[in-house]
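With one protein chain withheld, the remaining protein chains of the complex are depicted in position.
Going in written order, the chains are labelled A, B and C, and every chain counts its residues from 1.
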Amino acid sequence: MSVERTVELEGHIIDSGRMQACFTAVMDLGGSFEVEAFEVGKHETDESYCRLRVTADDDVTLREILHELHQNGAVLEDPPNVTLEPAPADRVVPSGFYSTTNHPTEIRYGDEWIPVEHIEMDCALVVEPHGDADGGPRAYTKVLNAIEAGDLVATDESGIRVNPPERPRGPEGPFGFMQGGISPERPSESTIRQVADELVATAEAGGKIVVVVGPAVIHSGAGEALARLVREGYVDAISAGNGFATHDLERSIYGTSLGMDVDTLEHPRKGHKHHIWTISEIIRVGGIEKAVETGVITEGVMYECVKHDVPFVLAGSIRDDGPLPDTITDAVEAQNAIREQARDADLVLMLATLLHSVAVGNCLPSTTKTVCVDINPATVTQLLDRGSAQAVGMVTDIGTFVPTLADFVLGDRSE
Amino acid sequence: MSVERTVELEGHIIDSGRMQACFTAVMDLGGSFEVEAFEVGKHETDESYCRLRVTADDDVTLREILHELHQNGAVLEDPPNVTLEPAPADRVVPSGFYSTTNHPTEIRYGDEWIPVEHIEMDCALVVEPHGDADGGPRAYTKVLNAIEAGDLVATDESGIRVNPPERPRGPEGPFGFMQGGISPERPSESTIRQVADELVATAEAGGKIVVVVGPAVIHSGAGEALARLVREGYVDAISAGNGFATHDLERSIYGTSLGMDVDTLEHPRKGHKHHIWTISEIIRVGGIEKAVETGVITEGVMYECVKHDVPFVLAGSIRDDGPLPDTITDAVEAQNAIREQARDADLVLMLATLLHSVAVGNCLPSTTKTVCVDINPATVTQLLDRGSAQAVGMVTDIGTFVPTLADFVLGDRSE
Amino acid sequence: MSVERTVELEGHIIDSGRMQACFTAVMDLGGSFEVEAFEVGKHETDESYCRLRVTADDDVTLREILHELHQNGAVLEDPPNVTLEPAPADRVVPSGFYSTTNHPTEIRYGDEWIPVEHIEMDCALVVEPHGDADGGPRAYTKVLNAIEAGDLVATDESGIRVNPPERPRGPEGPFGFMQGGISPERPSESTIRQVADELVATAEAGGKIVVVVGPAVIHSGAGEALARLVREGYVDAISAGNGFATHDLERSIYGTSLGMDVDTLEHPRKGHKHHIWTISEIIRVGGIEKAVETGVITEGVMYECVKHDVPFVLAGSIRDDGPLPDTITDAVEAQNAIREQARDADLVLMLATLLHSVAVGNCLPSTTKTVCVDINPATVTQLLDRGSAQAVGMVTDIGTFVPTLADFVLGDRSE
Partner (left out) sequence: MSVERTVELEGHIIDSGRMQACFTAVMDLGGSFEVEAFEVGKHETDESYCRLRVTADDDVTLREILHELHQNGAVLEDPPNVTLEPAPADRVVPSGFYSTTNHPTEIRYGDEWIPVEHIEMDCALVVEPHGDADGGPRAYTKVLNAIEAGDLVATDESGIRVNPPERPRGPEGPFGFMQGGISPERPSESTIRQVADELVATAEAGGKIVVVVGPAVIHSGAGEALARLVREGYVDAISAGNGFATHDLERSIYGTSLGMDVDTLEHPRKGHKHHIWTISEIIRVGGIEKAVETGVITEGVMYECVKHDVPFVLAGSIRDDGPLPDTITDAVEAQNAIREQARDADLVLMLATLLHSVAVGNCLPSTTKTVCVDINPATVTQLLDRGSAQAVGMVTDIGTFVPTLADFVLGDRSE
């Protein structure tokens, strides 16, 4: 009384690990399989092909197995079209809606595979039958809170094809070096040089570089180095919070961060009040741009952003003091601003912030190159776990990382 | 050409360390002092008194020294009244406004010392000349974003008296045991028993217990134990985020947290989609209370909160999925809700969340008893650093802490 | 002008990842391959077979590729006998000696495959042509410092076959749950229950349980729980250091550990001298066994070990005070004692010690079941990285872990 379906796998399915993943998934879930056809790429550049007949005791198990195979890029031999249902109300998705991965995805609509735009994890997948410029169908992701009544939302997994990223061939490039996990026991300067090379290459290719930063960048004395990178054109957008901006501005006004002089390491008395005074001063003049224009702020990361038209998003949080007038206090609005900023990034640097890095990471497809730097290994691990295929993690001191990076990028250090 | 002022110190000024702090402050800031009078408490219960003439080379230095002495509870021999200035516009404080500490504070108004209500760190201090029930003056704190044009705001430090908490006398009570820092090398069960005793004592005295929780409480399998504490009346308010609630609700619907079965440790396939399905389900029925009423949710922390009228605040964050309809997405609104909840707490348990713990901690006076529990020592250190006088930190596994605590509190474990 | 060799792979080479590893190794090292034959197991229980012709530009590259394939269990189509060379002097291995992995290994000698005894990482491989009971050949590992002049030592990799462990089939058992890394966000009590089940199963099957412990076990108040496990027969050997024993003995004499009372959490004054007094007392009576016999020591882990004939190794370290007379101060001697103890273990619990866990782990074949528990994620990661195929890691508080484990094992806690 068993049930069965046949799926196909194509590509570099052995060295990408996809075939292994499919075999183990069937076994782990209590199904069985027969390999109906297998053509191995004879040479390392050839693709392979595998047709697998999967058998399970019941429909539920089979569906679970197929779900898992689906995640690894297997498709039903004879794929149906995507199933669509209208959303019953604003923010309410149909029951059984398909929730996206962050991998490149296609849907089958009108017997053709259509790419899904703005791929992002944990979203609903919406199809507009006549949404493209030529009146053809268009598919894209929508977060739950953006769903509108009547949106045609994909349900179950039929007619959806996920393309998990393949391991790059050949010797490891800069973004291959995370394989095998993160360790503090890695040559620090050599690693930073590789990140610098990537930054330069991306900038030269006209790519978009988004830098996500936490307040520790300022506390650790790395503000000036980051400001140099902004000034010299290596940063296309800054994603941060109220705390980062406040301490950067505090440094311009008082020369301190969290009340400590970042050069002499002395604590001027009342220094612990500098941040709240800074906020009140920025409120008084009407915001960061005004503060730069009126000469209240004369240096730092925010200063260079204003001067060089580098857009920034300051996303609010419940631990904020103030906040600054530029801070977006509503989380949903802030997410939308981050999404806008991050979506088409080519390289994302996540520097010493878990909260903002997770928020940005949530919006990225798995193909975006990402560099995560933090002194806490748990933070780096958590960020890399989010499934980016091209992610570099480094456990280091942000206070030496950014200056060293800036020196390498700007050619101020040869070795 | 030097300038000088005389200040007075009273109380247990030696064993509280305040006299030491004042002496070193003068020296560190380049001033000098003469002890004009010193009466030491002859017995350990007697208070001491010290009158100090402080000299500095210039007004700026003298003011810095006086600021520091002020922080340690010294007052000018002949204290002036507080200086007040009207706020020029909404959210804009007068220049040089006094920014509060989290210690009990008094202001001198009409030649009398008046206590400041709702003491909280980094706020402005507002006086209403006829604000109390009898038409007398009233002083309280206001966060910057709540300032309204015309509010009478204290500027500089004249006429303000801070009372830093004194070290409790006698052998260490339960809240004395943090002295000397946090260490994972502390007897875990004995420490938890002390926290349990405090919880029971507070509940029996009719005190208010606020529990701040992160999602790890659910992931680590501690949800049921916390639900028991809510059910049995040991929790008066829950302060959490969208993630905590989502995973707690997911556990009721699917038996999983972050997709892992919390009992069998198995990962049902598609488990990683449970949280987003949970959110969509709660949106569909219209919120958590509705979900309990309609039987969608049948167990867990949120369930018990609804059933036993324990209020909860779910504060939004930019890393939230969804969010749930109950989540307050605006950070300023969420802070106000937290403030309302935390202000009059007698005991605060901060369990495995840095973000929400900092937010709650920001609203607490330094006299509130606080217990901070996290597996990451850096989190515990950061929370304790915020200056609470009665804070216990414990580096432990929340997944064994909460069940052990519940067993001790509810009498299910003798040892 | 290229060179080539043909290798064979057999077994569950797809779902174990070995085939993937071989394909990527060839590509990463700049070689190329042709799949001459591939027979996929049609059903999930069938083994697969692959014959691969590997081509490289030069001998050096080819040798590097073959080395890598060898590590993944590939063997040359027509394997030669092992190459042996006599050691020129004591402790001196021949140049180019083969250094072992920790996987089950065979050597080809006299045209037959012979298993290598006492497999352990980073050793030399010695063959005695007439070493076994019947005068036949015998092969075993030797650490460098045990090599004697004239020992026949294997050089290069010819005639050596490594069998990397295969992933267990079917649903995850208790030792499968580490897949995907360690996270503090795992249900703690459920995980401990699984470890307890394994402990009970191993004891019931007559297996050998070795427990590696650090001083934190005592400081955290877990000493009594561990003593119970020893008393009840769930521990066959203890591997520890001078510090662990000292603090366990201190607790019996003074009721303190590192000077803190483990029940009341008070610090008796002079408590910080208890450990050195304990050591001097044990020296005075002539060692731990004497101290138990003479009634100086009346409880604790060491007490139970002496009373129940559970052997212990106390390995010395440069940070030791004293040391106790029972401590083996020479590192090489101590390693030999650990090797003797650990070699035939069936289950190893590593509790809150990096140093001793690494030392024990160094002696274990990759097939030994291992449980690593520490509050520091970096420690757990480092221990699991050492290549055990059946390793469970848990980031938790040892002070709640051991009591909970003992309760589960000894049936004192139902849930």
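Quick notes on this structure:
Going forward, a residue touches a chain if its C-beta (ideal position, glycine included) is under 8 Å from a C-beta of that chain, and two chains touch if they have at least 3 such contacts.
Note that the structure is a prediction, hence the values are computed from the model and not measured.
Among A:9, A:260, A:301 or A:364, only A:260 touches the chain left out of the display.
For the options B:28, B:128 or B:148, the residue in contact with the chain missing from this view is B:28. Touching the chain that is not shown, out of A:38, A:254 or A:401: A:401 (per the contact rule at the top). Although one chain is not shown, part of chain C still touches it, namely residues 25, 29, 64-65, 67-68, 91-93, 95, 97, 99, 122, 144-145, 268-270, 273, 276-277, 279-280, 283-284, 315-323, 329-332, 334-335, 338, 355-356, 358-359, 362, 376, 378. As for the chain not pictured, it touches chain B at residues 14-17, 19-20, 23-24, 26-28, 30, 32-35, 38, 40-44, 167, 169-172, 181, 184, 377-378, 381, 385. Mapped onto chain A, contacts with the missing chain fall at residues 171-172, 177, 184-192, 194, 215-216, 219-222, 257-258, 260, 262-266, 375, 395-401, 403-404.
As a convention for this text, only the chains that are shown with their structure count from here on.
Ranked by how far their CA centres sit from the centre of chain B, the chains are topped by C.
Averaging Cα coordinates per chain and for the whole protein, the chain whose average falls nearest the overall one is A.
Per-chain CA centroids place chain B at a distance of 46 Å from chain C.
The set of chain C residues touching two or more other chains comprises 171-172, 184.
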